[in-house]
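A single protein chain has been omitted; all remaining protein chains appear in their positions.
Note that the chains are named A, B and C in the order they appear, and that numbering of residues resets to 1 at the start of each chain.
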Amino acid sequence: MTADTSPTQKITMAKGLNQGLRAAMEADPKVIVMGEDVGKLGGVFRITDGLQKDFGEQRVFDTPLSESGIIGTAVGLAVRGYRPVCEIQFDGFVFPGFDQIVSQLAKLHYRSQGKLLMPVVVRIPNGGGIGAVEHHSESPESYFAHTPGLKVVACANPVDAYWMIQQAIACDDPVIFFEPKRRYWEKAELDPTVSPPPLFTSRVLRTGTTATIATYGPMVRTVLDAAAAAEQDGCQLEVIDLRTLSPLDLAPVFDSVRRTGRLICVSEAPSEASLTAEVAARVSQECFYSLEAPVLRVTGFDTPYPPSKCEEDYLPDLDRVLDAVDRVLAY
Amino acid sequence: MTADTSPTQKITMAKGLNQGLRAAMEADPKVIVMGEDVGKLGGVFRITDGLQKDFGEQRVFDTPLSESGIIGTAVGLAVRGYRPVCEIQFDGFVFPGFDQIVSQLAKLHYRSQGKLLMPVVVRIPNGGGIGAVEHHSESPESYFAHTPGLKVVACANPVDAYWMIQQAIACDDPVIFFEPKRRYWEKAELDPTVSPPPLFTSRVLRTGTTATIATYGPMVRTVLDAAAAAEQDGCQLEVIDLRTLSPLDLAPVFDSVRRTGRLICVSEAPSEASLTAEVAARVSQECFYSLEAPVLRVTGFDTPYPPSKCEEDYLPDLDRVLDAVDRVLAY
Amino acid sequence: MPSPDIPSSRSSPAAAHTVMGVDAQPSPQQVIAGLRATGEGEDLFQLLTPEGERVSHPQFDLEISPAELQSLYRDMVLVRRADREANALQRQGQLGLWVPLLGQEAAQIGAGRAMGPQDMAFPSYREHGVAWCLGVDPTELLGIFRGIDHGSWDPISTRFALYTIVIANQCLHATGYAMGQRLDGKIGDAETGEATICFFGDGATSQGDMHEAFVWAAVYDAPLVFFCQNNQWAISAGLDRQTRVPLYRRSQGYGFPGIRVDGNDVLATLAVTRWALRECRTGNGPVLVEALTYRMDAHTTSDDPTRYRLDTELEEWKLKDPVERVRVHLVREGLAKPEFFQGVAAEADELAVRLRDYCNSMPAPGPERIFSEVYAEASPQVDAQRDDYLAYHASFADQGGDHR
Partner (left out) sequence: MPSPDIPSSRSSPAAAHTVMGVDAQPSPQQVIAGLRATGEGEDLFQLLTPEGERVSHPQFDLEISPAELQSLYRDMVLVRRADREANALQRQGQLGLWVPLLGQEAAQIGAGRAMGPQDMAFPSYREHGVAWCLGVDPTELLGIFRGIDHGSWDPISTRFALYTIVIANQCLHATGYAMGQRLDGKIGDAETGEATICFFGDGATSQGDMHEAFVWAAVYDAPLVFFCQNNQWAISAGLDRQTRVPLYRRSQGYGFPGIRVDGNDVLATLAVTRWALRECRTGNGPVLVEALTYRMDAHTTSDDPTRYRLDTELEEWKLKDPVERVRVHLVREGLAKPEFFQGVAAEADELAVRLRDYCNSMPAPGPERIFSEVYAEASPQVDAQRDDYLAYHASFADQGGDHR
C-alpha cells in the first residue's frame, strides 16, 4: 500500500472526536448535537468545529445557558426519537444538570420497563492539568459510575476517541462520555478501516509481569510514561486502560493480577468512595489468593481541586506512580 | 435514684431528632430551620413538629418548592452568620440542590481559605423499606462522601439521633446528615445527662471474635439482628456502626479486623463506587496480613430502586447478612 | 482604590415608583400586599359559574351540544369515582399511597379533552383525569401506588408520558419533545399540526427546571402548552410560599402569553386549552395556562391537612365544585334526563368494582423484576448480580420456601 492510498492519518484527540461525531451524524439523521457554544464557535475546545456549518442549525445548536435544560430537553428529544449528543462545557458545570441525569436520564428506561429508550450521550471534558480556574479541572466520573442506569466511559487516546464516541452514540443506553481535556491535543495514527474493540471493554495497553496498573482517561498517558521509565529499571509493568467505568470490565484486570500478584489503580479523582475504591475492592476480593501485596491507589487528594499552581502536586504523576510501584513491590 | 427523678426517657428516633433540634435552637439563636413543609406541618415525618410554634416563623420557616434555593440561600444565610438546618424532604429530592452542595457549600471554606464558615446542616431522610413510590427510598450518601469539603454522618438509633444532630449543628463545617427513615419510629432509652461520643467517630456496638461487620444508618438494626441470630449458631459477630461516613473513622474497624480476620460491609446503597467499596479497599490494604478472607460486601444492587413490592429482595436483610457470614467463614 | 466622594441622588422613591406605573407612595407593606393580590379577579376566565349558569366571554366561546356537555360530565363523574375508590383502596391497605385528584376534575378533563389525537402530554403525578382522556385505564395507574411498577402504560402509544415525581422535571422533557415536534416539521396547521401539553402544580413553579423550560420553550418557539393546575397548595405550603402575584403572569417576562382560567369550570378550561393548543400547533407557542382550582382532599393519603389549613376554606371551595356545577347546569337547563344521571352513576359503580377487583388481583412482581430493563443493552454487572441473587433466592425455595 502506498502512502497516497493509506487510510491512516495522524490526528489529535480533538480531531478524533470531531470526526467521530461527524461520522455518527452522517450515519443517522436522528443524531443531534446540542450544548453551550457548540455552534459557530465549535465548542470552547473546538470539538464540534464545523458541524453546524455542515449539518445545519437544526442538528447542531447552541443552547441557553442551562445544564438542567440541556439534559432535560435531551430526554424529551429522546422520547421523540432523537439521539442527542449533549456537550457539557466543563466537568464542574455538569452539576446543575445532575438531577435530570440521575433522576430521569438514568431511570426512564427502567421506569418504563423498556418502553422508552434513552440514547443520549453526555460529553464531559474532565480532569485537570491545564492551569485553569476553579471548577474547570474536576473528575466527577465516580458520581456517575455510582448511578445505576447510566453507562460511563472514558477515552484516553485519539483512536479510541474516534471510535468510542461513535459507539456511545449508537448505544441505546445513556452514556456519560468523559474526554480527558488535557489530552485533546495529543496525536496518534488513526486507521479508520481497522474495526475497534467493543465499547464496554477494557484493554491491556502494555503487557508486563512485575505489577499491574489499571487506570483510565487522562492518567493513561501518565501511567504509560511511568511504565516506560520503569522498564529502564528492569520493571515490567502491565498497563490496563479501563475505558468503561460503568459497567466495569475487570476480567482483564483479574487475569493480569493473577499473573503479577500486584495492582496499582490510578486516577486523578479524590479517592473516597471512588472508582479506584471499587476496583481495589473487587480485585482484593476476586484475586484474594493471588495478591502478594495490597492494592494501592494513586489518586487526587480528598480536597477540593486546588489553585492550578498546585496542580502538579495534586495530580498523580510519573513519580507518584513509580513510588507506588516501589511500595507495592516492597511487600 | 427513683423512677421519678430519672432523666431517662424512652423516645423514638423522630423524637430524638426533634428534641435535639430544639436543644440546638435553644442553645444558639443563630440556628434556623428551613425546608419544605417544616413549619405548621412539622415536616412530612414530623421531625420539626412544634418548632415553628415555639421558635417563631423567623427561625423555622417553610420554603418555596426548590431545593437549589434551600441550599443556596442557606449558604448566603451562613455568610450572614446564621447556622441553617435544611430539611430535604426525601433522599431523591436532594439532586436539584446537588450543584449548590458540591460547587458551593463544600467549597466556600476552602475557596475563602477559612474566611467564610459554612455551618450548614442538610438533613436527609434516606433509605428504603417503607413501601414508598419512586425517588423516596434512595441511598445517596456515597455521592456526598466522594465530595471533599463536606462531612457526612448517619445516625442509626434514637440516642445518637438526639446527640448527633446537635453536634452536627455545632460543627463549623457543612454536614450532610442522614436519617434512616424506616427507623424513625424505633425506640430507645435516652439519658440526656450522659455525654455522647464525639461526632466523627465510629462505634463498636457489639463485640465478637468470629467476624466483623461494619455498617451504618438503616442497616445497623438489620446487622444487630443478624448478629443476635448468629449467636444462636455459636458465631460471635463484632458489629461496628460507622456513624461518620466522611471522614471515615476506620481505626476501630482495622483493630477489629486484626482480631477477627474477616470483614463484611453492609449498606443498602448500590455497590459500584460506593462507601462500602471504600471501606473494603482501605481494610484490604491496612489489614492485608490479617485478613483470612476477602472483605465481602452486602449491598443494594446496581439497579435503580425497584418498585416497593420488590424492596424486601432489594434491601440486604438478616438472611443476606448471615449468608455473607457463611461465605466469609468458608475461606 | 476608589475615589472617596460619592455623588448624591435627587431621585426620590416616589418619583421612582412612577417608573413602574405606581404614582402614589404606598408603604412597603402596602406595596407588597398589593403585589400579593392573588385572588380571583376579572382576569379569571369563566364560561360556567359555580351556580351552573352559562356565561359568555367576548374573546373565547364554546359551541357545545347537550351530548358533549353530558360526556364531559360523565368523564368527571367517572374519574372522581375512580379517585375515591383508589383512595379507599389505600385506606384498606391495598395501595401503599394514593394521590387524590378530588376537586381538579374540570381542570384535567377540560385540558385532556382539548387535546387532539396527535398531541402529547407530560403529566406530573396527579393527572388521573388526563390519563383517562388519553385512554389510559384507571387500573393502569394502580401499579405505581401498589408498589408493583413505576408506571405501566406505554407512553408512546398513549401519548401520555409516565408520571414524574421529581417536581418540574417533566417540564423540560415536554419542552424537548415539543422542540422535536418542531424539528420534525409538524408545526403549521391549527388542526393537523402537533403540540405538547405539560402539567404541573403551583408548587412546581418555584423549581429551576420550570424556569429553564420557559426559557427554552420561548427561545425555540416550542409548540408547548404549560398547563399549571394551581390547586393553591403544595402539600402544606400555600401559594404565598411560591409567588407574590398570580402565576399566569410569569410568562410575560419570557415573551409568551399567559392566561388564567377557572380550573373548576370544565368549559372554560376546554376552550382555553383548545385555543392554546391551536396556537402552538400553528407555531405561536409556547403558551401558559393557569387553571385556578383547589385540592379538596389531602396532598396524598399520607398527608394530614388539618395541621395546616382551615376547614372553612374547603367549605368555600365545595360551593365551587367542578362536577356539581355541570350537573346543576344540565338539570336546570333540561339538557339531561334523570336516566342519564342514573346511567352515569351506574357506570361509576361498575368502574369502582372493576378497579377494586383489578387491584386485589394484581400479582406481586418476583425478585427478577429488580434487574429487569435496567439497560437496553445488557450490563454484565447487573446480569451477574441478578444470577447470583436468583440462585441465592432459589436456595431458600430448595430449603423449603422461607427465609430463616
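The rule is short, and it goes like this: a residue touches a chain if its C-beta (ideal position, glycine included) is under 8 Å from a C-beta of that chain, and two chains touch if they have at least 3 such contacts.
Here the structure is a predicted model, which means the values were calculated and not measured.
The chain omitted from view is touched by exactly one of C:71, C:94 or C:118, namely C:71.
The missing chain, though absent from the display, is touched by one residue of B:7, B:50 or B:76; that residue is B:76.
Note on the undisplayed chain: of the listed residues B:117, B:188, B:204 or B:229, the one touching it is B:117. Along chain C, the points of touch with the absent chain fall at residues 1-11, 13, 15-16, 18-20, 28-29, 31-32, 35-36, 45, 58-65, 67-69, 71-72, 74-75, 112-113, 132-135, 137, 190, 205-212, 215, 218-219, 221, 240-245, 249-257, 259, 270-271, 274-275, 278-279, 282-284.
For chain A, the residues in touch with the chain missing from this view are 36-37, 39-42, 44, 62-66, 68-69, 92-93, 95-96, 131-136, 229, 272, 301-304, 306-311, 313-314, 317-320, 322-323. The chain not shown here touches chain B at positions 32, 58, 63-64, 66, 68-69, 71-82, 96, 99-100, 103-104, 107-119, 148-149, 151, 171-173, 200, 246-249.
Definition applied: only the chains that are shown with their structure count from here on.
Mean C-alpha position of chain A lies 32 Å from that of chain B. Each of the following residues of chain A touches two or more other chains: 96, 99, 103, 107, 110-111, 148-149, 246-248. Within chain C, the positions touching two or more other chains are listed as 149-150, 166, 208-209, 374, 379, 381-382.
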